[in-house]
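Working notes, structure below.
Shown here: the complex without one of its protein chains, the others still in place.
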Amino acid sequence: MRGRSGHSGPSVSTDAGTRPATTATTTPGRIGDSPLRPDGTLKVTGEFAYASDLWHDDMVWGVTLRSPHPHARIRGIDITEALTVPGVTAVLTADDVPGENAFGLEHADQPVLAVEFVRYEGEPVALVAADHPETARRAAARIRVEYEVLPAVTDPRHAMDDDAPAVHRPGNLVRHLQLRRGDQSVTAPVVVSLDVEVGMQDQAFLGPESGLAVPAEDGGVDLYVATQWLHVDQRQMCLALGMPPEKVRLHLAGVGGAFGGREDLSVHVHASLLALRTGKPVKMSYSREESFFGHVHRHPAWLTYEFGAERDGTLVYARARVLLDGGAYASSTAAVVGNAGTLGLGPYRIPNVAVDAYGVFTNNPPCGAMRGFGCVQAAFAHEALMDELADAVGLDPVTVRQRNGMREGDRNITGQLIDSAAPVAELLQIVADLPLPPQRDADADLRALPGSVGNTTHGEGVVRGVGYAVTYKNIGFSEGFDDYSTARVRLEMTGGEAVATVHTAAAEVGQGLITVEQQICRTELGVERVVVHPKNTAVGSGGSTSASRQTYVTGGAVQAACVAVRDVVLARAAASLGREVSQLRLDGEKIVGASGEVLTGLAEVLGEDAVEETREYRHRPTHAIDPETGQGDAHVQFAFSAHRAVVDVDVELGLVKVVALDTAQDVGKAINPDAVVGQIHGGSAQGMGLALMEEIVVTDGHVRNPSFTDYLIPTILDMPPMQVKVLEYADPHAPYGVRGVGEPPTISSGPAVAAAVRAACGRPLRRVPIRPEHITGT
Amino acid sequence: MDFLQPTSWADALAVRAERSDAVPIAGGTDVMVDLNFDRRRPGALLDLGRVPELREWTVEDGTGGVGATGGVGGSTVRLGAGVPYSRIIDDLGARLPGLAMAARTVGSPQIRIRGTVGGNLGSASPAGDAHPPLLAAGAVVEVESAARGVRRIPAAEFFTGVKRNALEPDELIAAVLVPEAVGPQQFCKVGTRNAMVIAVSAFACALHPDRRAVGTGIGSAAPTPRRAPEAEEFLAGELESAGLWESRGDLPDGLARAFGERVAAAASPIDDVRGSAAYRRHSLAVMARRSVTWAWAEYQQDLRKAA
């Protein structure tokens, strides 16, 4: 076993009794273990081929010309000069899009290349292919675009004003979610309210967008790309390229992080258009700066919340208005509004509710999916307000949350029954009971202090604060979406050894899905060697690597395919052995009888044959919510997490040192405990980043900090030690009892940090990221 | 773009004289950013990485005099323009504590291995971390041209505008002459992250008990790095009139605060994505107050260096 040190290990229970009866007793690397990643060695040496590492000997390079204006009419585009640049092989504009010049995750409202209007700074206008990226860039600079600059809508709070310019017809509303539950005229003896503003966060995956499009002899294209969902990309590409799916083949290249930012198309259609036009493989790779313009961001939000409560802190009602800036195109704004509306009051029992959540179009950068998806923004509001309520009724922050926390059997604000564990109170108690970090040493080195080696304090002005937050998140796609995954599993003897091959199109983006796929195959088939087939569209959709859903849904598909393979094998064995199938099981390449006696070998049963089965897995259906009341069973599963943050704040300079960030989370079943903890670390860091430093600053529609110099993400010195406690309350409706893991920590960590800073400095701090000037009031 | 790589200082000056369109590059940690982002396309790059003279530091004693550094018989470090920050941290923490403290906050470890004070001066960014301690120490920038020889420019006169300096087109930065500390020095830098961060604001102070003077340097809070002369004179005067240089008694109540206010008043900051003007001014007042308090406490404890 690995010599893991430190105190961040999970408290995972391992109850062998819950394992399926067919579990091979001799095979390591099953579910519940933490086998090493199969791609690990390639990744640490750098041999692993990320999308940006791809190469084709004949390839040319594609670049994108983007709009400098947030809103303008295109009067004309002159490409003649660009075409004269030596080395240029193609210059394309909207006229060159063969299919429908439109794409989009939910609504195809975004042009592949701008036509007539540009609606945000950075919108793609033209493409160039050349023998060298520098040549292509120079040629792109010679494309003359005549713009007529138009008035821009850049303040979403005025996007629905009568006199606001329309970003799209008929108007600037993407979605209004109206939710009404209980008595709308109820009053309460204690009323607290606040306004909260959340800045625009970037996924900031370290591997910028990249892809290689290779034209094929059949007139189609093979695209190797870093993405989160090959099949939804394929669907959009087919529309734009005017081609059937069999001619638009996608292959997952190495993905350098995603976090929601690769749900929408980036280079996909552009590189394919250039490849089809030039007849050559085309590589496109964004720089970091272009990446900031090349993908959607987390929606900035404006939230107005009011809670009414009894004097003992029991919630009576909640009223909330949430405004999300969707930017220039719809992307997944409607679904983000869905989450912010249906989940936006947090994991609390509230009998009377009025929520209005809006997503609007503006001429700001398009916003869409990012880890936490609508719940992150809302959590800053409901958790700040819970602290207000605690103050108002004289309770501590933990107790007030426990008093109102959801429990299994409750109904949430859309009226949906919480039909598996909802350990809100327990999670809070766990983090509250964890040991607090020691008080700061009087002679602690600078790095233990706010400001770090910047040497801004030797202890002066430093005040400690502690903050709590608890949140919940839907797992999987909601509101009636047909959310499924496909898996193909093949079992055969190769060189005397049983080998299972698992083929899904579900994207591995670093979360460890391929390790989980192997673990499930080992568990179900009892073989040690599992090959993960390259991910591509030659198998059915694996659904999106988002919504914390892959272990659940693709895991379910892999399990189902394995069971189907196993059934075939056992049926054959039963026939040849003359026994009942029900008395046989597969264990370590053997067919074993009821009392564990080896009856025959897998090799004998399989012979030269391979057994291959493909299965789709669907989670229980979800349903659209009622348009008037917002009531309905919108979600399939909920995941809960709590954080406690401890911070030292230099209240005079407004600098924050996060001293500890401890968390507890229910994961249902930890298929891979190490990966679970890794997800919790990563999610917590991103939530903390939003609370303290991460913001794309947009002024009048222009991004002012598209670089890692001024878009700051946490370094190793910003990340505090974490105590991570993992609960495993199996969800009886999910494969192995799993509950999605990746997003909840991103949702609860930020509000806990914000609460801790508030506790330290005594200011309301109603905007995140919290900047030094907010803390100092200057 | 031509690439010029002299291997001696004399050759470097000769090349510089011929190619005023060349951009000098040492560690590359600033210049390369501009090149990668296509912010500039110089006619030539003048790589100073092979000029051995630039990579040395030496101590010159005060008797020979090194110009307007103000050192009274003290020693001066002649810091070659190409000495990387990592060596300043390693070698010069005792002689140039303010500069060494600043060097520790530059970029990342990788950047400190490559980046140089000469490069910082060449870029002349108002946010350059080396500038405030050089100003506070009363450093002098030694520049040279093949045609006119050596010029010595006080750091306070070196910065002429946003990312502009007093270099003539045919000149190169040879070294910076920094008086060895004879009193406590401090450097403070506000950043919104614990590593790899550009200063929102920065402040350096130095006590010069030998000449009963106070040095200051302000970063990221004006078009150029600058001193706060009124604050310097105010504090030195108060210390003098109260006899504190000799007595090493406690600072009177409010003196550090008053100094801080004067430092803040010397700044002319702007609002940008890294911080607001008001915050920058406020933070300077706090940093100046705290750092002079620390420096004075150190002075009180350090009886070995009697003025």
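So that you can tell them apart, the chains are marked A and B in the order they are listed, and the count of residues begins at 1 in each.
Operating definition for what follows: contacts are C-beta pairs under 8 Å (C-beta built on N, C-alpha and C of every residue); 3 or more make two chains touch, one makes a residue touch a chain.
Keep in mind that, in the parts below, contacts and distances are computed from a predicted model.
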What protein name does the UniProt record of the undisplayed chain give, "MaoC family dehydratase", "ABC transporter permease", "Xanthine dehydrogenase YagT iron-sulfur-binding subunit" or "WD40 repeat protein"?
"Xanthine dehydrogenase YagT iron-sulfur-binding subunit"
Of A:Leu194, A:Leu434, A:Val563 or A:Leu717, which one is in contact with the hidden chain?
A:Leu717
Please pick, from B:Leu99, B:Ile153, B:Leu167 or B:Met196, the residue that touches the omitted chain in the full complex.
B:Met196
Would you mind spotting which of B:Asn36, B:Thr58, B:Thr160 or B:Gln301 touches the chain that isn't drawn?
B:Asn36
Check the options B:Gly80, B:Gly107 or B:Gly138 and report the residue that touches the missing chain.
B:Gly107
Chain A positions in touch with the non-displayed chain are 2-6, 8, 34, 36-37, 39-41, 43-50, 52-53, 55, 134, 204-208, 254-259, 285, 287-289, 445-447, 453, 509-512, 674-675, 678, 681-682, 684-686, 707-709, 713-717, 719, 721-722
For chain B, residues touching the missing partner are 1-3, 5, 25, 27-29, 32-33, 35-37, 45, 47, 49-50, 86, 89-90, 93, 104-105, 107-111, 113-114, 194-196
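Just so it is clear, only the chains that are shown with their structure count from here on.
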Help me check something: in the complex, which residues belonging to chain A touch chain B?
137, 289, 447, 451-458, 460-461, 652-655, 657, 692-693, 697, 704-705, 709-710, 712, 714-718, 771-773, 776, 778
Which residues of chain B touch chain A once you look at their complex with the stated criterion?
37-38, 101, 104-105, 186-198, 200, 273-276, 278-279, 281-283, 286-287, 290-291, 294
